[in-house]
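Every protein chain of the complex appears in place save one, which is left out.
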Amino acid sequence: MDLRYTEAEERFRAELRAWLDEALPKLPPKPDRNDWPGRRAYDTTWQRMLFDAGYAGLHWPVEAGGKGATPTEHLIYLEESERAGAPYVGANFVGLLHAGPTINAAGSDEQRRKYLPGILSGEDVWCQGFSEPGAGSDLASLRCRAVRDGDEYVINGSKIWTSHAEVADYCEMLVRTDPDAPKHKGITWLIVPMDTPGITIRPLETVMGTSEFAEVFFDDVRVPVGNRVGEENDGWRVTMVTLSFERGTAFVSEVVACQKLLHDLAELAKKVTRRQATAWDDVALRRELGHLTAEFEALWALTKWNVSEASRSGVPGIGGSVFKLRFSETKQKVYDLAHRLLDRAALCVEDVAGLPSGHLMDERLSSLSYTIAAGTSQIQRNIVGERILGLPKER
Amino acid sequence: MDLRYTEAEERFRAELRAWLDEALPKLPPKPDRNDWPGRRAYDTTWQRMLFDAGYAGLHWPVEAGGKGATPTEHLIYLEESERAGAPYVGANFVGLLHAGPTINAAGSDEQRRKYLPGILSGEDVWCQGFSEPGAGSDLASLRCRAVRDGDEYVINGSKIWTSHAEVADYCEMLVRTDPDAPKHKGITWLIVPMDTPGITIRPLETVMGTSEFAEVFFDDVRVPVGNRVGEENDGWRVTMVTLSFERGTAFVSEVVACQKLLHDLAELAKKVTRRQATAWDDVALRRELGHLTAEFEALWALTKWNVSEASRSGVPGIGGSVFKLRFSETKQKVYDLAHRLLDRAALCVEDVAGLPSGHLMDERLSSLSYTIAAGTSQIQRNIVGERILGLPKER
Amino acid sequence: MDFQLSEDQRDLATGVREFCEGRFDRDRMRDLVDKNRVPGMVDRALWTELAETGFFSLRVPEAEGGVGLGSAEAVLVYEEAGRVLLPGPLVATHLAASLGGDLGAGAASGELIVGVVDAEDSPILVEHLDVLDVLLVLDEDGIRRVAPSSVSGTAVKNPVDPFTPLHHVEALPEGTRVGDADTAARFRREGAVLTAAVQLGIAGRLTELATQYAKEREQFGRVIGGFQAVKHLCAEMLVRTEIARAAVYSAAVTLDDPVVGDLAVAVPAAKLMADDAATRNGKDATQVHGGMGFTWEVDVHLYLKRAWVHATQFGGAEENEEALAATL
Partner (left out) sequence: MDFQLSEDQRDLATGVREFCEGRFDRDRMRDLVDKNRVPGMVDRALWTELAETGFFSLRVPEAEGGVGLGSAEAVLVYEEAGRVLLPGPLVATHLAASLGGDLGAGAASGELIVGVVDAEDSPILVEHLDVLDVLLVLDEDGIRRVAPSSVSGTAVKNPVDPFTPLHHVEALPEGTRVGDADTAARFRREGAVLTAAVQLGIAGRLTELATQYAKEREQFGRVIGGFQAVKHLCAEMLVRTEIARAAVYSAAVTLDDPVVGDLAVAVPAAKLMADDAATRNGKDATQVHGGMGFTWEVDVHLYLKRAWVHATQFGGAEENEEALAATL
């Protein structure tokens, strides 16, 4: 067990830090949250800067145009980026973390040549069409149909929870090509250009009153058979391949952000008054902050544990669900605490009386989704119970 | 909604209180916990005193020798008894609350005449043979067999969680008489004298190191067919009849006891020091005590609600599982708090340094069973979800 | 003792439910929040109807033109208000109706929309200011009356609950004294219990919404309410609701007849249990709804956000816990 970074890792960190110091001031100002073209431009500008500096596709294999970095280097990259306040992966998320790796692993040479460079350089933005209104936790029950018609697939149906749909160039899609096969069997993985006729996008308003997601409707949308990745009806396996790219780094930025946030909340607690004293004088609140500090110390250690495991074995460990369960519930507790700390100011999703209630309450609302998105806590507990502990499957 | 007691109820309370003041000093000293004959004698002495004073079988129908008191009077009786520090029902529990009411409702006239008077006067002590090692939450899966042989049933099998087995005169038993019938169908309700040959009692040691319960083994135990209550194979229905005697009063003593305990814990908190200050100076601990005070205020209100509902309708409401769920978990929290308050003294199940760690830690250990005994919290949540909310049954 | 609804009380609750569902059904509620927003989120015509139904004059003696009922009845009414998310300073106006004089009469009749704010709050956020006719300020010495037009504040552009617009106010005007410290203490007690009743309605409705969704939504070939994980979330929601109901009703009866209990315990206990039920049910109902629970179009978030607002009114959790500890 060694928590010391190697000299090479330290060098990587130092160079990255130096570059971040230099590059970040060159970024244009952050666009407004609802300005989707602006957000696309901002995110892809950053991706282009990473590309030019040699940091694009850090964790992608070299043959795919990436840097073939180790999981540990990826961890360092994410940690330093977060500490420096660099932009999140944003609009490049699906391309860099899902579609690109999948095409590289399961696509044809031609597909690799056609799609991967644009993802790395920030030229192309991808969105995801997996979930459907009727297929959430039970993704394999999806019903969006694609029927073969000569050299084309004709897609009909709808998808939900699609981010960046309005500004994406391509959509990675799962469609049902054999309605008679068992549900995991008749699914196919397709690439759909977003300018194909027949696609309608309807923004999906969240509890925050914003539209981070969209519903996407497909009405006789035709794509060439050549846009299929993998074999027909083999889409489920193709999708599972993507999962194997997760190397314990999925939540690095968020853990670092939460650790920073706890310091901010402590500062806030020392500032806000409740009747006679500051909130910090309330030992219950202080201990709660202390407890959460321990949780994130442990989650950070578990991150390193999972990343090291992935570095050794090349495949993701069983720790993902364990991590996700505790992390999402603990992060919710942080925002519960922030809510409590703000008292009546928590009724404003904007800064009031010099308190940072805008950002905190926005995230507090967002936190409701942590235990739902990407597998509810209930599903994660099933996974831990069944796949790790070997308890019998649900009947 | 009226929380005022009627004049008749207030008179009942005043008379009871006066009698308790007078009667309690006449009780012999409380026997040692492991002195089972002593405990029987103590409990039945008290029952005899109640009997002589006209309080025996308060909630039993008049025709069964009881007083036909209303649920509200029963609530008053239990509340006043607890406040005065009167003995619990103890060894008389099964007779007064299970076997007696069942025999009265489902037995023959002869059985009523034979068994009810002894229960009321404290002469006879009953125990219960329902649960089995393999039939806990799923009671209907019980396997203890009774085979008809002429005018007798021959019983073979074992029972568990039987209290007062060593000192009981009779056992109310559920046995399987038709192994081929669906599991709720082939069960029969029997009265078994505990001096019948073939019965072996093995004390069952609990986590407290005491033997509040026993396993009871039946080896060719013969009882006359006349000891059957209800029809053969109709025992499940007979048992369900007993449940209808619950009128919301099951936890009255315990709620009153918990309210007293919270005051005691506040006193204790004001006495014990942690480093510089008293535990009471710790606002987190104080608020936790405040929170628990609210919980028991609500549980006491819910008790009155359920009792009033039973008074009106004569049948138990749906509130039992709701009450039991919250009560058992809240009572556990009280002992968690007591444990925390005692700090290192919690390592002693006896009084140390003037602290009441003996009683508190004994109960703290006992509290582990609250969410298990008489239907686990998991089973209670199923009941609430299925029977009250109408969600689909477990498959 | 008969701690169950009387026939009159049952009729009252049914009547108010029918009124609410008729006059402020889901469509109208969604219309108000999604399309036709009105100043202060209070529809004057509806306010008048509420007044006619007795929402504000319920506890005013018959001799003074009121309905002449008690707190026990009032909690039944305000529970129904919570169930349908009736917006506006209902509890404040109801309390004002007890002050007598022109102010009381105006509040009772629905002519005056009356708000309330606690001078001790930091920051001071006034609810529904744009529509108020009168603002009452609870301070150390009692209650003072302030003209809303004399309150200079900044409108909060993004209040967490879209039904509860807020103004941030640096300092409150002096105004005129309309109640002493005892009256203010009564306001706080009654305000806590009535607000707890609204929370009870919210908690109950959230239980219904989650249960209903759990019965309809299918995943893995069966309705999700058949999975213990979901079923038990719904069960806990019901438990919280019923615990809160017992506490709220009991506190209300104790307000009407203080000898049956201890108001120092009953009132904070009711508020604490009801706040807990409403906010935690909001969280659990969101979870039961899965991704849909995170969308604006499902009502759950509107209930949760309103619950957050009420949880800060007339005593928050920490304050109530301290008050309860002080009784030990």
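By letter and in written order, the chains are A, B and C; residue numbering begins at 1 in each of them.
By our rule, a residue touches a chain if its C-beta (ideal position, glycine included) is under 8 Å from a C-beta of that chain, and two chains touch if they have at least 3 such contacts.
Here the structure is a predicted model, which means the values were calculated and not measured.
Taking the complete complex into account, the chain left out of view touches A, B, C. Checked against the full complex, the one of C:232, C:245, C:283 or C:306 touching the unshown chain is C:232. When the whole complex is considered, the residue among B:35, B:151, B:267 or B:394 that touches the unshown chain is B:394.
When you scan B:247, B:304 or B:381 for touch with the missing chain, the hit is B:381.
Here one chain is not drawn; of A:58, A:262 or A:368, the residue touching it is A:262. By the touch rule set out above, chain C reaches the unshown chain at residues 227-229, 232.
Seen from chain A, the chain kept out of the figure touches residues 1-6, 9, 72, 262-263, 265-266, 283, 286-291, 293-295, 297-299, 301-302, 304-305, 307-309, 311-312, 319, 322, 325-326, 378, 380-382, 384-386, 388-395.
Those residues of chain B that touch the chain absent from the view are 131, 134, 136-138, 141, 160-161, 204-207, 209, 272-275, 282, 339-340, 343-350, 352-353, 355, 358, 361, 365, 368-369, 371-373, 376-378, 381-382, 394.
Everything below uses one rule, namely that only the chains that are shown with their structure count from here on.
Centroid distances from chain A, each centroid being the mean of CA atoms, peak for B. Here the chain at the heart of the structure, going by C-alpha means, is C. In whole angstrom, the spacing between the mean C-alpha positions of chain B and chain C is 39. The distance from the centre of chain A to the centre of chain B, with each centre set as the mean of the Cα atoms, comes to 53 Å. Contact of a single residue of chain C with at least two other chains is seen at positions 230, 318.
Multi-chain contact residues of chain A (touching two or more other chains): 282.
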